[in-house]
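Only one protein chain is missing; all other protein chains are in place.
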Amino acid sequence: MTLTVDLNADLGESFGPWSMGADEALLEIVTSANIACGFHAGDPVVMDQTVERALANGVGIGAHPGFDDKQGFGRRRVLGLTAKELATMVRYQLGALQAIARAHGGFVTHVKSHGALGNMASESDELASQFVGAVRASDPDLIVVAMAATALERAAADLGQPHVREVYADRAYNDDGTLVARNLPGAVLHDPDQAADRVLRMLEEGAITSIHGQKLKVRPETICVHGDGPEALTMARTIRRRLELAGVTLAPFHLTHPKAQP
Amino acid sequence: MTLTVDLNADLGESFGPWSMGADEALLEIVTSANIACGFHAGDPVVMDQTVERALANGVGIGAHPGFDDKQGFGRRRVLGLTAKELATMVRYQLGALQAIARAHGGFVTHVKSHGALGNMASESDELASQFVGAVRASDPDLIVVAMAATALERAAADLGQPHVREVYADRAYNDDGTLVARNLPGAVLHDPDQAADRVLRMLEEGAITSIHGQKLKVRPETICVHGDGPEALTMARTIRRRLELAGVTLAPFHLTHPKAQP
Amino acid sequence: MTLTVDLNADLGESFGPWSMGADEALLEIVTSANIACGFHAGDPVVMDQTVERALANGVGIGAHPGFDDKQGFGRRRVLGLTAKELATMVRYQLGALQAIARAHGGFVTHVKSHGALGNMASESDELASQFVGAVRASDPDLIVVAMAATALERAAADLGQPHVREVYADRAYNDDGTLVARNLPGAVLHDPDQAADRVLRMLEEGAITSIHGQKLKVRPETICVHGDGPEALTMARTIRRRLELAGVTLAPFHLTHPKAQP
Partner (left out) sequence: MTLTVDLNADLGESFGPWSMGADEALLEIVTSANIACGFHAGDPVVMDQTVERALANGVGIGAHPGFDDKQGFGRRRVLGLTAKELATMVRYQLGALQAIARAHGGFVTHVKSHGALGNMASESDELASQFVGAVRASDPDLIVVAMAATALERAAADLGQPHVREVYADRAYNDDGTLVARNLPGAVLHDPDQAADRVLRMLEEGAITSIHGQKLKVRPETICVHGDGPEALTMARTIRRRLELAGVTLAPFHLTHPKAQP
């Protein structure tokens, strides 16, 4: 294959005295880091350390904004935010990371919404537009990471914001491109090689195969892996190695999207 | 007088459902706004509204970072922050405001430390250096607002960061240029014309006259006024009018310091 | 009339440097105070001051727990809390107020859920049961304030927790006992005497008359008034005076429910 793809993970999710995730190890595997911005996880010091390590590894820096809810880790849906509340919440987190990146000579290439905010922006056209609009007003060249066939992808396309289609290495898909709910059988792939096989097939075919065998035409531009627990690291390493063996080039967004550089 | 001076106030100190200060009125008087960044006061929506109104009035936008302590309004000293904790805390707040300003086509010209953080950065050479260094790493052209003859002014000078000397319109000074403690007699000036007289004298003489009649050579570049309560608004309005009557030009920093523009 | 009724208001909604509401004036009008517990509003100092003033006025002390969201003032619905998260969140806030009351020789008589939490507990049987269960586990004699004909009233009845039926002095009702949405015409009563007339009629008839003229059998045990703005104070004062003129006895819960005393 002469394909190029990005490999991303959520990082910088430690907070104060509390540690989370195998960030050091994962930053040697992925090409893009989605860094928590202090609302659902992370704090200015953690953001700074994560940025520094990402730069040292040539890993692209992305903002990973979420709801302001550390106890719930940004996984609880918060309803009734005004468009202004949503937009400024996103910009605030994004700007905080940009300043921290700049202090290390780096820059933010992309933004990926976290947890409940991400789920809501995938489902609701209104919220997706608000989210993309908030990003766009701050920086029209910032890349929005969006699951294929979601409201978020549509909003980015409609508003003309650069965006990339994301697939999950370890999650099964429904026929419509949504993820199979975690509590259903087969929702999560545990075998690294099986996950790698599926990722390679998605890249080759330019399509997601759903849990029922349906094909959904999607050319994946970035693959999301996880980093909590030794099993997850093995999964991430296996996928990287298998992609390389297949001749796929792994590259962060600033190499594939020159405008993402300042 | 053919002098030019800036008039600044702390603004954007409302939070969620709680309102504080006469921001709308004050933004028609001052030339620079020091905007709270969500740690000691303010929130993303308040920051956004304040930026929008400042831009509509041609008022310069400044970051006003403080300790993360809303109950104490950033007035409690927090000890023992590492240099990294301090620097990243400042950058985080600064960047958040920068992104919100950018979304309105604006930019941040200056930074002024709030409350206990400001007091500590005025007194401690170590903390002042950390503060200025944090600002400098994010943006070497950002103007640091510093009280004359303080550790903060020295640090900005030493590190080569652009800075402006600030005087208070309504506070008496000790011989060494520090403020007379609020609980001492004569510490706070209440008469608007008396305060305006003193401000004009400071500008004419290029010196602060202390409460004991000593002169301290300082050319004020910005004058701080307050905006809480009707008395404060009258004070601010009187000072502005008296400065204009005396032929002093009032101008925000981006007009006097071209490099403060992006 | 030889009726006895309680008059309640939400109080203690200031926070740190931010003031809200006319608490001092309102504490001379109402018989029960629902005191914010530091999650959606309030802080330990505000709680302490409110308790002290309530006791000085013979006003009953109630806990007013809400979601942990000061920017949104507890008015945003937060979804997906586990039963344990909800129960412990309620107990935490309740216990904090109880300890503060105890330090002044007082005690908490009742609990009223705030904002979005209150709305959700009025609508969802599951959430209402979790809420009442949380209160019950901490104190089986604590009185739950519930709008008539809601899931919350049913849950309190089912679990055997003491509870009182609440009506709003200034809000119109739908036929099913829910409040008419604020954005609809006639939803809010602005005339104090008209509101007082309606309150008296509710007490006399033992029924709420809906906006469409339907009667819903409800004997109101507590009447909610508001305290923000001079208009609201006039409303509260008028209702109190009109109740007294009609011979209605105003009394806090610990006088009508002896078990609410420790």
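The first chain written gets the first letter, and so on, giving A, B and C; residue counts start at 1 in each chain.
The rule we apply is simple: a residue touches a chain if its C-beta (ideal position, glycine included) is under 8 Å from a C-beta of that chain, and two chains touch if they have at least 3 such contacts.
For clarity, every value in this text was computed on a predicted model and none was experimentally measured.
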{"item": "Candidate in contact with the missing chain, chosen from A:Met20, A:Ile223, A:Ala236 or A:Leu250", "value": "A:Met20"}
{"item": "Omitted-chain contact residue, chosen from B:Leu3, B:Leu81, B:Ala137 or B:Leu179", "value": "B:Leu81"}
{"item": "Residue in contact with the excluded chain [from A:Arg53, A:Lys70 or A:His257]", "value": "A:Lys70"}
{"item": "Given C:Leu97, C:Ala151 or C:Ala169, the one touching the chain that is not displayed", "value": "C:Leu97"}
{"item": "Absent chain, residues of chain A that touch it", "value": "14-20, 41, 43, 45, 70-73"}
{"item": "Those residues of chain B which, in the complete complex, touch the missing chain", "value": "68-69, 71-72, 75-81, 85, 116"}
{"item": "Interface with the unshown chain - residue positions in chain C", "value": "38, 44-45, 47-48, 82, 84-85, 87-89, 91-100, 102-103, 134, 137-139"}
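Criterion: only the chains that are shown with their structure count from here on.
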{"item": "Gap in Å, rounded to a whole number, between the CA centres of chain C and chain A", "value": "44"}
{"item": "Multi-chain contact residues (two or more partners), chain B", "value": "45"}
